[in-house]
Structures are given as structure tokens and as C-alpha cells.
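The complex is shown incomplete by one protein chain, all other protein chains being positioned as in the whole.
Let's look at subunit A:
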Amino acid sequence: MSRFFTTGSDSESESSLSGEELVTKPVGGNYGKQPLLLSEDEEDTKRVVRSAKDKRFEELTNLIRTIRNAMKIRDVTKCLEEFELLGKAYGKAKSIVDKEGVPRFYIRILADLEDYLNELWEDKEGKKKMNKNNAKALSTLRQKIRKYNRDFESHITNYKQNPEQSADEDAEKNEEDSEASSDEDEDEDGVSAAAFLKKKSEAPSGDSRKFLKKMEDEDEDSEDSEDDEEWDTSSTSSNSDSEEEEGKQTVLASRFLKKAPATEEEKKAAEKKREDKAKKKHDRKSKRLDEEEEDNEGGEWERVRGGAPLVKEKPKMFAKGTEITHAVVIKKLNEILQARGKKGTDRAAQIELLQLLVQIASENNLGEGVTVKIKFNIIASLYDYNPNLATYMKPEMWQKCLDCINELMDILFANPNIFIGENILEESENLSNADQPLRVRGCILTLVERMDEEFTKIMQNTDPHSQEYVEHLKDEAAVCAIIDRVQRYLEEKGTTEEVCRVYLRRILHTYYKFDYKAHQRQLTLPEGASKSDQDQAENEGEDSALLMERLCKYIYAKDRTDRIRTCAILCHIYHHALHSRWYQARDLMLMSHLQDNIQHADPPVQILYNRTMVQLGICAFRQGLTKDAHNALLDIQSSGRAKELLGQGLLLRSLQERNQEQEKVERRRQVPFHLHINLELLECVYLVSAMLLEIPYMAAHESDARRRMISKQFHHQLRVGERQPLLGPPESMREHVVAASKAMKMGDWKTCHSFIINEKMNGKVWDLFPEADKVRSMLVRKIQEESLRTYLFTYSSVYDSISMETLSDMFELDLPTVHSIISKMIINEELMASLDQPTQTVVMHRTEPTAQQNLALQLAEKLGSLVENNERVFDHKQGTYGGYFRDQKDGYRKNEGYMRRGGYRQQQSQTAY
């Protein structure tokens, strides 16, 4: 069945089937199909048995003939090629050969070929004349055939001893050859005939029939392969085919006739039989056609449908003089629909037919009900046009679909008395009775959703860097407009569920767009009253923030399916984050508890979640909240698969791991290019926030053995940077960040600043933010602060005291800021120092343990655990008695007592090593 049924109005199609079943079944398509299928089955079984062998032999004989031809013209190169093919073909035919024995013709060609080659080889004169290729081929072929013939030695000697056995065959062969050269078309038959003839001696009587059958089969074969598809469906649309077939039959007959004298004269009896058979077959076919025609007489529409592809038949849709009524049109519609999804139905023609039907309907003033119904079906057929789910609609088709939906919407808006719904039963439809409200089955929302999906697919399949993409993107406005209209329509008439769905569509088309107008407004608002009329006009459109708020709140309140609400929340957060409303976004994220159970969601929602988290992180970064930014981005960045997680491309690495099917599915999940989040920006934001966190942390925990890495990714980049044997000026974004980190480690904020913010980085990253300057100034300040902290951590051991003024000069921060940073460090016990108020200096306490002390402490700790481990081994040796020591975990610390009590154990503990 078509895909449309499964996605959208499946109930509709079902009911149409069930409703019409009684009428359609007999007319529909079973009558002609079944006998046909039967007959085919019959023949099939025979064919399988025969053709395997014949096909192989045919192949062989074909090749042999070409070789012989090549031999005649001394084309050794050709001979070599063909010989290799022959060997392969023989290999394929092995199973049959095993059964039937090595065919004589095969042996003959081998023997002949060898003789021929030897002859050529001896002919020194001729060899000299030969061109290089041929000479080369000759030697290769000679070697090959020698090797090859070794396997057939006995056969060949046998053949050479009594070649007269096949003398008559030779004669035939010649005959055939001449025939073959004269009539290329007959190749197959001729050869197979020859193959048959060779076998004739073995089974002269039984074979003749076989042969005939085979002949027939072949014909069938060729026909079948030609119009295999039509074959199945010819029952439904064989009217036009019948003529063709007729023609074919004659061709067939002539073929038979032609062949008959050519192959054998003594076969006349057989010939007759065969002709009888052919005739019978012909009769059968024509009978079948007759039957069809008879059947068709009952419903003239069958013919029309079959002939639909032919343009000239178009006007014949309704027989002349037929009164066009609702009933007739509906019946016709149903007929057309029945062909839907069946093999061989010309989908394009179907659409055309439906459009014609609309025209007729409107010409005859059948009312809007019918038009709406047909329109629904047109759109459905448009979607049906592509049988494959993976491929995308052609843009033109989609455009058509767009127009259609628009028209449909026009009608629906113009006629508020039309009710549509997917749960209106076919029987209860009211298309004609103008007194009552019109009821039409169908769901506009499903159609629009489908249209939107197709749009996404088109975008996915267009090269994002081409003009074409831009052209397509322009259609997005149209899509939005339609969604808007549907939304308005459904707000009036639809159920809450439908409204939720259409709201979600709307949200999905809104959330990722940055609202420049609102942004502008925000900027100008505090400045005051310079509002011109133009501004006013611009401001009229609803603020996207308000819009999102309204739509999402409705969904939060009314939606009952979890998925729509989840999507809405995520989009809402995304939108907040995009517009730098960090706190709202964060609160929404935390309140929704999505982080806990997002792993149970389906992949598209997860992708949306990832996108939202990333946007949230970037938003936090813009606000200067590096820690939040880092945390939000950590999951995405640490995996190293950001591209995949955001649905912005497939990783090459995993190509081997997934098969074609999976890849297709994944491809379908990709986010269209205009929704992409810049990955370099993302990585840069992540690395810079990691730098701002990690460098002071590293400085603070220089000698701490148990320090943890905050960001593995960042450390990795640092290591990569260190591994460079020769460090040039940074080129890429990463190199810039690494260089900046190194500068920061030394507390050199100016260099760090120049690495992070410069022309290159502006172009690559910072200018992509909507408020680039604000971000930059925030970043400078952050760098200054963190550099100050790093400086204090790294060099505090060198100072006895340091003036805050000096620090403030060094880092170009004002005194209160320096004061607050240092105070904070002191409070957090990161810096062992105190502030001396009168002199504005920081006095270091020097209570930090030295490097040796640190090491010694660590060593002590490690030794402690070592002893504990050792004791455990000891416990094992001691059995239950050792349990006593296990009770006091810190046994090793009370060493003296332990030793005194169990001094004898000292020796044992040594042996435990």
C-alpha cells in the first residue's frame, strides 16, 4: 500500500475499501489476474527445470561461435578474451556438466583451438606479420589452453580419435554459423537449437518435446522480461496492451516460421505440434482478452482507466451524454482511487485525472463538498507520487501541492459550513445536500504536516551552498503562511489535539529564527521616543517571543501526548536562549526535568534536545557565565561527535559500523542546513570557557596529585599543542585558544587577549554572535580576572606581599574588582593570605606546603593504602584470626601497638611480598 495511507488518512482508505468492497471486488482486478497467474505458474515450473541447463549451454555455444569467428579472422586477442569468458561460463555451468557430462561441442572447441594455436605458433612467417598485441595474446592463450586442456585430456584424445562422430554436427554447425551470421536476431534460438541437436543422438524421441517447450519458454521468457510488470497488471489495464500483444503474437509466429525451416526439415511433425501450441497459446491469450473485454463491458470506466496515460482519451472520462451528478463523480473518484498503490498505475496520470475531475465537478456546479473531497485526494496522490520514503518530492510537485493546499484553504475559509475531519465516516459524508452542513472526510492538518515534512526533505537533499537552496528557502515563507492559515482555521474548528499539533508546527518554524525586529526594538526602546511611522509598521507583527510564549503555554496546558509537549518545551528553551534570556531558558530546562529522561525519547527529539543544550550553553557564554556554558556543552563536546549529535552530518568513521539501511534512517534525521548551529563557534565557546575554568584551576592545584581534569577535550588540545616540535603563529581557532591558554598560564593577559580576540577570531567566531561587541568586552574582562587569579596562584609563593595597586595596574582592572577577587580567593581558602587595609597590600602567609612536603604527604597516603592492601593479603593467610585486624581499619596508623602485640608476625609479613 502507499505510504500515504500509513502516515495520514489510513482510516479513510480503509473505509473506502470496506464500503466499496462488494462493488469493487468483482470489477476490481481479481478476475483476470488469477487465471493468468495460474497459467504463469504452470509454465514457471517447467521453465525452471529446463532453462538452467539450456541457458548455460547457450552461453557456451555463443562464446564458442565468437571464438570461431575470431579464429577465422586471426584475431587472437579476441580469442583470448572469449576463451577466458568461456572458461568462466564453463565454471558456472559446472553443476550441469557434472550431471550431463562434458558437452561435446565444448571439447571440440578446446581441441580445435589448441590445434589452431599450434598451427599459428608454427607459422613463423605469419607470426612476424602479426601485430604486437596479437602475438602477445597468442603466447598467453597458448599457455593457457595447454594448462586448461590438461583437465580434459581424456575427452580430447577421445574426440581426436573419432572426429567423424561429430562430422554431421559439423555440417550442422556450418549451417548454423551461416545462419547466425545472416540473422543475428535469431542467435539465441539457433544456438539453443544446436545445443539441442547435439543432444539429439542421446534422446531423440524425448527431446523433441522438450525442445518445443523450451522454445516456447524462451518466447515467454523474452516477453516476460520485457513486460514483466505489465503482465501482473494487464488484467486491470490490458486494453491498450492487448493490441501490443497481438502484434507480439504475430512477431512470434513469424519467428517460429522463420526458424522452422532453418533448423531442421525432419522436424516437421514437431513443428506442427509447436505451431499448434503457439496457436493454442495465442488463443488462450486472446480468450483472456475477450474475457477482459467482456468484463469491461460491465463498467466502461475500466477501459478509461487503463487508457488514462493516453492523452487523447482524456475527454472520454465520462461517456457522452452522461449526466454529471454527485453520484457519478464520486463513483468515478472511487474508481480512480482504487488504482492507487497498485503496481503499474501511472501516478502522474492519476493526478491528472483527478484534476480533470475537479474541473468537471466545478463546471457542473456540483458544490464545494465534492471539490474539497477531490482536492484532498489530489494532494494525497501528489504525496503518493514518490513510492519511496527516502527520496524527496520533486520541488515542482511540491509546489503544486502547495498551490493545492492553498486553494483548499481558500475554499474552506470561504465556506464555513464545510466540516472536515478524519473521523467522519465515508457513509456519513454529505457532499451534495446544501441544506445541511457539508461533511467531508479528510484531515487538512495531516496534509499540511506532510507538506512540511516534504519541505524538510527537499531542504535536506539540496546542496546547501547552491543558489537552489536559497530558492527553496524562500518557500519557507509560503509554508509558514499555510501553517498560519491552518492554525487560524483550526483555532476555529479543530479539536485541541489538532490545535496542539498545528501549534507545534508553527513553533518548529519559529524557534530557530532570531527575531531581529524585536531585538532592534529592544535596543531602541530605552533610547526613547524616536519612533517613526515605519517603525510602527514594522513593529506590528507579533513579537516572536510573545508568540512562542502563547503557543507553548497552550501546548503545556492542553497537550496530552508527551512528545508534542517535550518538543514545545525544547523549542521554547531554544528560543529563549537564542534571545539571550538565559535565566528563563535555564529555569524552563530545570523545571521540565528533561535532562533526566531525554534518553528515552526518540532520536529526532534527542537531536532537538542536543541543539537546545548547545544553544543554552552559547547563551550562558554570552552572558559571561563560563561555568554554565562549559557544563551545558560538556556532553556534546566531550564525545567528539558534535556533528552527529546535532544532526548536522554523518561521521565518516562510523560508516563501516552501520549498514545502508541505518545510514538512510540517519540521513533522514539530519537537520536542514538553515537550522545548523555553527560547529566551530560551538567548539570555540566550549574551549574558551574551558580555558577560563581550567587554567586557574591548574595553577591552583599544581602539585596536587589528585587533581581532576575539568575538560578532557581542552587538555587534549593542550597536549596536541605541546607535541608540536616547532610552534608557529596560531592559524586555526584551536591553535589560537591553545596559545592563549599558554599565555594565561603565565598570567600574561594581554597576550592571551590578543590571541583570543583578533581579526582572525573575529571573522571565524565572534562576529557570528548577534551582539558581538558586548561578548567581546565580556570576554576581555573575564580574561583579565582569570589571569589575575592564575597569576596569584602561580606566583604567590614568590611574594611576601604584593600591592593591590600594582595588581590593578598589571591587569588593568579597577581596585575594587581586584579587591573583591582577592577577597573571594581568601575566603575560599584558595589563597593563603590576608589583606592589609591601610597599605592596600596582600600579605602572603606562606602556609602552603612546599613541593617536597606535598610529595611526602602523598607518599604517606600511598604507603597507607599499600599497607592496608598488604594486611588484607595477610588476613587471608591468617584466616579468621585476621578478621580482628580488619575491624580496625586504621590499623596501620597504630603501628606500634600492632607490632608489639604481634611482633612475631613481622617475619611473615615480609614473606608476603
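Some points to look at:
Going forward, a residue touches a chain if its C-beta (ideal position, glycine included) is under 8 Å from a C-beta of that chain, and two chains touch if they have at least 3 such contacts; residues count from 1.
Here is the rule we go by: contacts and distances are computed from a predicted model.
With the options "Ubiquinone biosynthesis O-methyltransferase, mitochondrial", "SEPT2 protein", "Mediator of RNA polymerase II transcription subunit 8" or "Eukaryotic translation initiation factor 3 subunit H" in hand, the undepicted chain maps to the protein name "Eukaryotic translation initiation factor 3 subunit H" (source: UniProt).
Only one residue from A:Ser797, A:Ser820 or A:Ser865 touches the chain missing from this view: A:Ser865. When the whole complex is considered, the residue among A:Ala348, A:Val665 or A:Ala856 that touches the unshown chain is A:Ala856.
Seen from subunit A, the chain kept out of the figure touches residues 850-852, 855-856, 858-859, 862-863, 865-866, 869-870, 872-873, 876-877, 910-911, 913.
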